Every structure is written in structure tokens, then in C-alpha cells.
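Before I ask anything, let me first share the structure, which is written out below as C-alpha cells.
Omission of a single protein chain aside, the complex is shown with its protein chains in their original locations.
Up next, subunit A:
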Amino acid sequence: MRLVILDDYNLASEWAAKYIRNRIIQFKPSADRYFTLGLPTGSTPYGCYQKLIEYYRNGDISFKYVKTFNMDEYVGLPRAHPESYHSYMWNNFFKHIDIDPANAHILDGNAEDLEAECRAYEQKIAGAGGIELFVGGIGPDGHIAFNEPGSSLVSRTRVKTLAKDTIVANARFFGNNLSKVPTMALTVGVGTVMDAKEVMILITGAHKAFALYKAIEEGVNHMWTVSAFQQHPRTIFVCDEDATLELRVKTVKYFKGLMHVHNKLVDPVLSIKDQ
């Protein structure tokens, strides 16, 4: 893996956004060959989305030939609810960029047949040629998407019941009222994300530090599902100082020492204006 450590949240967000920007531009997407991007929600990727919007507004990047697949969505929450992941993606990303609505895919938590919805989603991903870059976050319990502790590490898109930790973590979005937080969600599986050509996990904040430690310094374990990516050929973990607080000094020093190599991925930062 690559462990990219930046000083703070803003720098981590910017590094991640630059990486996504460069990957899309280098890919040279077109009508015949779309760039498929997997996307997360939550407070961690917010800064990254802001930067991507800024790059779009400056004319440096376009999402015209990008197809996106979000990781998850709550079950039973009306799509127009301000806390649905559809609302999140619309307000924080889609409405500000030039993506074709037909290419923005999010699981439908209000589908008549949830299992059919999940199967269809897997097919859409396959139909798009697989995911080029899957961006994700990590829960305080080490989960990726809603693959809660105990999820199969080869799982596919399915319905999951949320763990207590996750519900508590999400309560702040529902007026701190635990009873208002949805209890189930549709989520891509660990296996689904593992199928991507490249995975980038964003982890910021001291409250995620223990999960990061479990994910990269302990073994592959279905109780900390992000650990599955130890077996992926191309994973990047982008974090801030605070997220490294539970790691061994040796690990942090090693990867900080590699920053000059990591930074070659984002410097120079490319622009479509130059094409």
C-alpha cells in the first residue's frame, strides 16, 4: 500500500483531489471510454469534493466522461430527505459539476426489491467495465462503506443492518436522535471494492486513528473490513497526522520518508486546459 500522510485535513483533502484529477486526466476519458469512479459520502470526503468542484470551476477538469458509482445509501429514507446520500451527493458534488445525470449511479434504498436493486448495481458496474478508482472512507469500527464488522471479505452489493457504532456515529446527522437514524443500508461489498483497479481510502481525524491501526498494522480480519485492502495490488491510504496517532512510529516514519515519491503522483498537477 501507499500511506500518504499530510499535516492536516485540508492538505489531505487537496492531495486526494489532485490525485483523482490527475488520474482522470491521464486516462483521457472519452465517449467511448469512460473513467469509472467509486465515491463515498460523509464528512471525510467533503473537503476533497470541494477541491474537485474548484478544479471544475477553474476549467481544469471535466466530469463529462466520468461515470460514478456511490458506495451506499440508507434503506427506507426518502430520497429527498436532507440526510440521504442522494441529497449529499447532489448538494455537495453533482449540482456543481458537469456530470451527465445518466452517469451518476447511487443505490436506491427505496427500491421495491432491494436484492434485485443490489444485483442490478453489480451489473451496472460490470457493464461500465469495472471501477477504475474506488474512493472510500473508513468508519470508527474499521468498516468500508457499510460493510460492518463481521462482513464477508468477499461480499458483493447487498442489504446490511447497521452496527451500533455506525448508528451512533451517524446520529449527529439526525439531530442526535438515535431513533431517527436508519437501521439498514444498501452497500457495495468488500469484494466489489476489491475488484476495482485501484482503491483510495481517505482517513482523517483522531477518532479514526484506532481503525487505521487495525486496518494496516494488524492482520486481515473481517472485524475490521478495511484490512481486506492489504491484499489489493493498488491501495492508497490518504490521511492526516491525527489519523496516524495509533500507528507505530516506525510505520509513520517510513511512509513519511516516501512522501517525495508519493508527491510525484500529484505534482505536476494536470489540467485539461493543456490538452
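By our rule, contacts are C-beta pairs under 8 Å (C-beta built on N, C-alpha and C of every residue); 3 or more make two chains touch, one makes a residue touch a chain; residues count from 1.
Basically, contacts and distances are computed from a predicted model.
Colleague: According to its UniProt record, what is the protein name of the omitted chain, chosen from "Proteasome subunit alpha type", "N-acetylglucosamine-6-phosphate deacetylase", "Response regulatory domain-containing protein" or "6-phosphofructo-2-kinase/fructose-2,6-bisphosphatase 2"?
Modeller: This omitted chain is identified in its UniProt record as "N-acetylglucosamine-6-phosphate deacetylase".
Colleague: Just name the one of A:His86, A:Lys160, A:His222 or A:His262 that touches the chain not displayed here.
Modeller: Considering all chains, including the one not shown, the answer is A:His86.
Colleague: Any idea which of A:Asp7, A:Asp100, A:Glu218 or A:Asp267 touches the chain not displayed?
Modeller: A:Asp100
Colleague: For subunit A, which residues touch the unseen chain?
Modeller: Touching the missing chain: residues 79-80, 86-87, 90-91, 94-95, 100-102, 104, 106.
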